[in-house]
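Here the structure comes first, spelled out in structure tokens, and everything after it is commentary.
Note that this complex is displayed minus one protein chain, with the remaining chains in position.
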Amino acid sequence: MDEAKEECGVFGIYNHEEAPNITYLGLYALQHRGQESCGIASSDNRNIYFHKSLGLVNDVFKENTLSQLKGKNAIGHVRYSTSGETLLKNAQPLVADYYYGSISVAHNGNLTNAHVIKEELEENGSIFSSTSDTEVVIHLIASSTESLLIDRVVSSLKRLKGAYSFLFLSEKEVIAARDPFGFRPLVMGNLNGSVVFASETCALDLINAVYLRDVEPGEVILVDGEGIKSIFPFEEEKKSRCVFELIYFARPDSLFNGKSIYKLRIQMGMELAKEANADADIVIPVPDSGVPAALGFAKESGIDFEMGFTRNHYVGRTFIEPKRAIRHFGVKVKLNPVLDVIKGKRVVVVDDSVVRGTTSKKIVDMLKLAGAKEIHLRLSSPMVTAPCFYGIDTPVKDELIASKYSEKEINAKLGASSTRFLSLDGLRRAVCAEMNFCEACFSGIYPQAIYMETQENRQLKLFSKEIF
Amino acid sequence: MDEAKEECGVFGIYNHEEAPNITYLGLYALQHRGQESCGIASSDNRNIYFHKSLGLVNDVFKENTLSQLKGKNAIGHVRYSTSGETLLKNAQPLVADYYYGSISVAHNGNLTNAHVIKEELEENGSIFSSTSDTEVVIHLIASSTESLLIDRVVSSLKRLKGAYSFLFLSEKEVIAARDPFGFRPLVMGNLNGSVVFASETCALDLINAVYLRDVEPGEVILVDGEGIKSIFPFEEEKKSRCVFELIYFARPDSLFNGKSIYKLRIQMGMELAKEANADADIVIPVPDSGVPAALGFAKESGIDFEMGFTRNHYVGRTFIEPKRAIRHFGVKVKLNPVLDVIKGKRVVVVDDSVVRGTTSKKIVDMLKLAGAKEIHLRLSSPMVTAPCFYGIDTPVKDELIASKYSEKEINAKLGASSTRFLSLDGLRRAVCAEMNFCEACFSGIYPQAIYMETQENRQLKLFSKEIF
Amino acid sequence: MDEAKEECGVFGIYNHEEAPNITYLGLYALQHRGQESCGIASSDNRNIYFHKSLGLVNDVFKENTLSQLKGKNAIGHVRYSTSGETLLKNAQPLVADYYYGSISVAHNGNLTNAHVIKEELEENGSIFSSTSDTEVVIHLIASSTESLLIDRVVSSLKRLKGAYSFLFLSEKEVIAARDPFGFRPLVMGNLNGSVVFASETCALDLINAVYLRDVEPGEVILVDGEGIKSIFPFEEEKKSRCVFELIYFARPDSLFNGKSIYKLRIQMGMELAKEANADADIVIPVPDSGVPAALGFAKESGIDFEMGFTRNHYVGRTFIEPKRAIRHFGVKVKLNPVLDVIKGKRVVVVDDSVVRGTTSKKIVDMLKLAGAKEIHLRLSSPMVTAPCFYGIDTPVKDELIASKYSEKEINAKLGASSTRFLSLDGLRRAVCAEMNFCEACFSGIYPQAIYMETQENRQLKLFSKEIF
Partner (left out) sequence: MDEAKEECGVFGIYNHEEAPNITYLGLYALQHRGQESCGIASSDNRNIYFHKSLGLVNDVFKENTLSQLKGKNAIGHVRYSTSGETLLKNAQPLVADYYYGSISVAHNGNLTNAHVIKEELEENGSIFSSTSDTEVVIHLIASSTESLLIDRVVSSLKRLKGAYSFLFLSEKEVIAARDPFGFRPLVMGNLNGSVVFASETCALDLINAVYLRDVEPGEVILVDGEGIKSIFPFEEEKKSRCVFELIYFARPDSLFNGKSIYKLRIQMGMELAKEANADADIVIPVPDSGVPAALGFAKESGIDFEMGFTRNHYVGRTFIEPKRAIRHFGVKVKLNPVLDVIKGKRVVVVDDSVVRGTTSKKIVDMLKLAGAKEIHLRLSSPMVTAPCFYGIDTPVKDELIASKYSEKEINAKLGASSTRFLSLDGLRRAVCAEMNFCEACFSGIYPQAIYMETQENRQLKLFSKEIF
């Protein structure tokens, strides 16, 4: 994928001696899902304790912080947010006190009617101390008249539209909830008898927890002293798992609805080779996300696979550029072509997707400079023509290159020898369409009606600005 | 005074080109009122911007932070809080978004019915993200049905009991409000046409603003594009200015209701000498707060004034003690007697007050070790027998030495040659009783009924714990 | 390779408008060679300016620091050091003032007679403010009686034994020097007319400099206002380039003596497959260093290549372990097997080398747990049987598993189905032996006599301990 697009990761555990420490490790494994801020809330049947800050898990949590988070229950969150909004006040888990005690929430997703509910709540006198859509759910829970937490949560969730995988923590309970469409992932595991929830199975692997199953779309799971209780309180909806988790977000060692993401990506590469082979000498990936698809392409096509780019893993969020621009500097600081591999070769370069096209352009140019004779760009996803409203940070429609140009026109703009996207059918074949995916970013057909609200509109709704 | 007891300081300015910078300077001058956290919120007629953090004004605000706080209106806050609660989530100004936009508030005081209102609000579904009593006022404003901010503020304030000097900031307005008893101070000044509010006049001095007058008890002042509007919306109450501002808190260069605090403290010392002179060689203060009263005592008694203690001004909040205790170490790190001044002398040592008595004991002991022949402890305030519920961090009644022991018994416990407190009448004579003071800490008679709630009870109400 | 073994990286540039900024970028590209501390020294024909600190390049240098480093000449350094010695006082470049002005030096390598020279210098009254072997060369330069810097440098270098690639910076000159054996790499490039030196060509790539050639073993290059002057002042020695640069250290996109490291690693994998093929279903690398050799193995053997491990790139130097150990935790936090790839498979796992064997053991165990039917460990280097004294941080002989056990015994200890190392002859075939390598770590035959001094002895020589 040409621009880092991330979302969030959640992790939770109930009744474990080292709940905060285990949560810290879980977040460590989910760090690729968000690098701006992170936090952990824990509870000991009496209070909720929390700590959160801007920064990586490794920097935010130290021995002394972790040791102050008491209790056997904990939830955690890693967060990515759009530029200009790296605010502490939006870091999660959110924690609040209300009539029945304290509540903490960690959210992966995007609530498409948050602004509507927010307005309603504000009309009734609610105040908001973050600019995150997640805050509305705490308000709904607090204003619920139900006497059991699970009922307050369910009645609140019924008000929400959009995408969510939620973890709630009270003094004594952990509740996991996934929206009826199942947009965002959420899995369940077992660590020596303690229930664990995580955005991806790789978090279970690190702590040696056993993967039990996915939390089902529309499922709400309550874990408390009585045990585990699963309910399906919502009207059923068409399952709409985010196919971009498969294409890009999730770590390849994670399972998606029980299936190996690595293998599904290999499949995408194979389908791509079937549909859009090229007469070439080598197949190279754009690392790291393009590696499995490139391997699949190589397998299917029989063309040699090479690691044509070296990636610098020490690149931070920002770096000081020289005053006189170095060509393609932004991407060069991350990727450098292996000259002897590329030079004089007809190259198939496999990436996962194209969003704005700016990075793809730089990659094509770098390969040219490195002496590639032909450059055949292959993308293991269809053309991204429509923005995502379900938790992925894609730009507005206008900035999506594929919303305005055809495959051929894109190829001309990028200056490649050929540019081919995996077809939607090809993708479906690769990922076993019966898993039921949301394909809105390719098709523009949204599983659930979207309120007329652009990102610009949302910005206007943000009144108070925290400064760092 | 024997233990550092602090409260908070507020500052605000309307329509000044450098509002955030001026607010930073104002907080600098008010730093003695709170050293745990500080913050500034500014507004530019469209948005509210804010930054707050744990730490001193000088550490929290840097060029780049200040320059991001936009707009010509600003309010600021320095905060002190009881131990174990040095939490970022309680730092002020509080900022929230609600139906009509954004609102920010800085508060000095203590709302005695906050827990009652909080419960009510929670019953109606409100959530609380701080453990500060101040948060309730934002909820009240947000749930008000009035259409003008000033009316929402007034109707909210009418619900509150206890002590408050408030500064509110909206996108376009600054509102100052002082409770009808006038517990906490608040003054008004003019800086080249811009209205300024501050807890003390020393903040006006630093920025070269002219002191206009005190905000009156019960007064609410709205400053906006239309000008300045003053209203007195509350029922009149008996004026009850905090006499401890005079005795200890306020800087001596500040004015209190227009009178020089330095001079009033000199008066206290003179009254003390009239009531409780001693046959002694020298009068020495416990610096810095005891200096003016000691000077007054010396003037009246004719006994030589000497600076018998040197104060170390580089002492931070914490320091690493040696493993084997050094006698009186805690106070020694701050104060050291000047041996040649003390040795062989009959010493009158003047302090402002005694709370727990622990520090006074150490001071008496240090003077003995330094060779004082007699030690006559004189306090420029009456005996503190009852806790304060109006914004001063005094311990519970049980820990107040004067709530359990007579002057003589205290003298015996401290081991001084004599110990004498200024009488309540003496204090009244010194401070011009017609200014109308709250004397609750001496008399136990509270100007306003206090809800049955001890600090312990309040602790139980705090559910969620932020960790640092 | 089973344990992170790193050394140092150097970068220098003469006469470039943005010399410090370019050096910063060069160090960015060399960050994989050392993550403990870094520094830059620059000169403007009058003074030397410098800044260095513990931390990554991205954290140590900010706009304001870089902008204070004046001048058109600069050298930089990234450093790795053995545990317990992460000391600021050893951070490089070292800078000192002496008779002729100022001198700065950045060093990659290890001087085997440093302790002998140090003793001599100390006998003559020299003082040492670091525990780094590099400091002796500054002393030698300072005590030289030659009047030209180049002559002082050369006469000093003649005293040194061991491995060095040096960059020296004076007020007006940059000097590069490589020991006559050529143990450590050093390349030369051209950036729009400015001469550039770097440990690896990947640093040239990032700044768009053109690779000219390697600095030759035994070559000293002076760059000043007169131009570039190359001399070969030492007696010729048998070229002994570090073969471990090829096997592990260098980035695959770098050139080694003009040859592609990536391709040489592919060759190693191919030779390994020729020598030690296995009847297996898949070939997987230990990422990232094992990837090219695994690709080569797969190519030669015809067995399918898969990315059987996912690597977490957010792992810091330390992390908080859970109190109750998680099995193989240390390696798991970095690597996680892709279950569906491994399960039920006969796996060839390719790593670059084995040092202590502890990590290899964990990798074999992880693959077993992941359900591998057979595990054939293949190493793309021969058995490491002797410690390195030329700049690589290998443990003492006793801790090298291959110094005590045969290939078969190692296999038994690791519990793999088979374990095979590339033979020394195989390695030679792969890397074109005519490049002349140092093979001491495999053969125990050192190109230059080593002074009898173990690391333990050296530790005893360190008197003063900086504390962090």
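Going by the order they are written in, the chains are A, B and C; count residues from 1 in each one.
The rule is short, and it goes like this: contacts are C-beta pairs under 8 Å (C-beta built on N, C-alpha and C of every residue); 3 or more make two chains touch, one makes a residue touch a chain.
This structure is a prediction, so every number in the text was calculated from the model and none was measured.
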Which shown chains does the hidden chain touch?
-> B, C
Residue of B:Tyr28, B:Tyr100, B:Phe183 or B:Phe234 touching the missing chain in the full complex | B:Tyr28
In the full complex, which of B:Leu56, B:Val116, B:Ala433 or B:Ile450 touches the chain missing from this view?
-> B:Leu56
Option touching the unshown chain, where C:Gly55, C:Gly101, C:Pro233 or C:Pro322 are the choices = C:Gly101
Touch list for subunit C against the chain that is not drawn = 41, 47-51, 65, 68-69, 94-99, 101-104, 119, 122-129, 131, 138-139, 142-144, 171, 462-468
Residues belonging to subunit B that touch the chain removed from view = 17-18, 21-22, 24-25, 28-29, 31-32, 35, 56-59, 61-63, 66, 202, 205-208, 251-253, 255, 259-260, 262-263, 288, 291-292, 295, 299, 304-307, 309-310, 312-316, 319-320, 322-324, 326-327, 332-333, 336-341
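Methods note: only the chains that are shown with their structure count from here on.
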Assign the assembly's chain-to-chain touch graph to one of these shapes: line, ring, star, complete, other.
-> line
By how many degrees does subunit B turn when fitted onto subunit C using C-alpha atoms, rounded in steps of 5?
-> 180
Report back the single chain whose CA centre is most distant from the CA centre of subunit B.
-> C
If you list every residue number at the subunit A and subunit B contact, are more than half found on both copies (same) or fewer than half (different)?
-> same
Go ahead and note the Å separation of the Cα centroids belonging to subunit B and subunit C.
-> 60
Could you please state the distance in Å, as a whole number, between where the Cα atoms of subunit A are centred and where those of subunit B are centred?
-> 48
Two or more other chains are touched by the subunit C residues none
